[in-house]
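Written below as structure tokens is the structure these notes are about.
With one protein chain removed, the remaining protein chains of the complex are shown where they sit.
And now, subunit A:
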Amino acid sequence: MQALLSFDQAPPLAAPLRFFLTAPLFAILAALLLLWSGPDLFASRWTGAALALTHLITVGFMLQVMLGAMLQILPVVAGANIARPQLLATLVNAAVATGALLLASGFLSYQPLLFELAAVLIGGGVALFIVGAGHALYGVPSTNATIRGLKLSLLGLTVTICLGVLLAVAIDGSLALPLMQLTSIHLGWGFVGWSVVLLAAVAFVVVPMFQMTPAYPEWFAGRFSWTLLTLLVLWSVADSAGWQCLSPWLAAAAVLAIAAFAALTLQLQSRSKRARFDATQHYWRLAMLSTLAACALWLAASSWPSLGERSEWPLLCGVLALFGGFMSVMIGMLYKIVPFLVWSHLQNLGRGRVFPPNMNKVIAGHQLNRQMQAHFVALALLLAAVLWPEWFTYPAGLALLAANAWLLRNLLAAITFYRQQRLTIEETLTHVSAAPAEAR
């Protein structure tokens, strides 16, 4: 009730934007890393450069976008208000960004100290966010699938990070832990327990709402995240206990559930009542197709040993999931969230007397489409680079660089637009209020 009373108090514009602007910087770093390390990066998923790349995207890009979006979304879907959003955003953003940089340098140099510092900063930053958001969410009943999904994905994130921190501390061999197993459990929780659960929680609301599709069936939306997390827990237990007869089946069940989610989303999208497909919708469709492809590849590699032995398939799965799936949805969502936020803040500044231009004017439509095409090309080239590294690594690096520099450019254009319009609005308002005085 207390939270509800103030549920118009959206956080200031700078709070979420700080996270959104940091994200493309990390994708740019990932592209530079690719260009710097060259084809060697794709030798296996275990090269330092591949691990650094993975975390530049997961912790550097995805985590930043998620935190910024949560900050904005919690007041809307849950009526939950975060105290001191500006301060919380600054601290969390700085800690997670620095941590991601240290983690990537850790993977490139294998200096234990870098891993430890990264663990403290990322762990601390996310813990701070969870305390801040959790405080706001406390007492808000989980009345719908979104709130439940968001809470569950925070849980998945926490487990992922705890395992990551454990790995980071154990990496110098001091703790005699089964590192390979821990890594695969960390990976499972990162991709499934955090990322897919988050993706689904967002999809259940956003797809029907903005793409005007029928709703996800109740039985599916209500059970999906729980089922996935239960499978994940069972799989983690089976895997660490070494029950080799059980754990592949549990993993396969989880992958099938994810594939069902992606297929269902595509099917709903094909029934969209909207006449025009914009960049966001194309991004969503690409993401679901990539997710489906990643699941199919995973199942194929686990069923046919001759395929499963090759070192390319995990990298292909990783590229499909990260660049094709999660990043695509996130960029697509940024293209709605950022223009709407800018419009809505300008609207409030105008106090009902001056009206800002509509949200499609915030970032020019053709810039969105070109950036999207660059992203699609980057994805195709990255997939090709996994298979033929000598040929495609450099083109892929360049395309990734271009796509994300463009993304940054588009987000900065939104901020420039905001600043210009704010000036116009303030000028008009002073004229309006001065006018009656002059008339007298």
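One rule holds in what follows: contacts are C-beta pairs under 8 Å (C-beta built on N, C-alpha and C of every residue); 3 or more make two chains touch, one makes a residue touch a chain; residues count from 1.
Keep in mind that, in the parts below, contacts and distances are computed from a predicted model.
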item: Undepicted complex member, UniProt protein name, chosen from "Hemerythrin domain-containing protein", "ATP-dependent DNA helicase RecQ", "Vinylacetyl-CoA delta-isomerase" or "Carbohydrate ABC transporter membrane protein 1 (CUT1 family)"; value: "Hemerythrin domain-containing protein"
item: Candidates A:M359, A:M372, A:A399 or A:A414 - the one touching the absent chain; value: A:M359
item: Among A:R84, A:H135 or A:R274, the residue in touch with the chain that has been omitted; value: A:R274
item: Absent chain, residues of subunit A that touch it; value: 4-5, 7-8, 76-79, 143-144, 147, 205, 209-210, 212, 273-276, 336, 340, 343-344, 347, 352, 355, 357-361
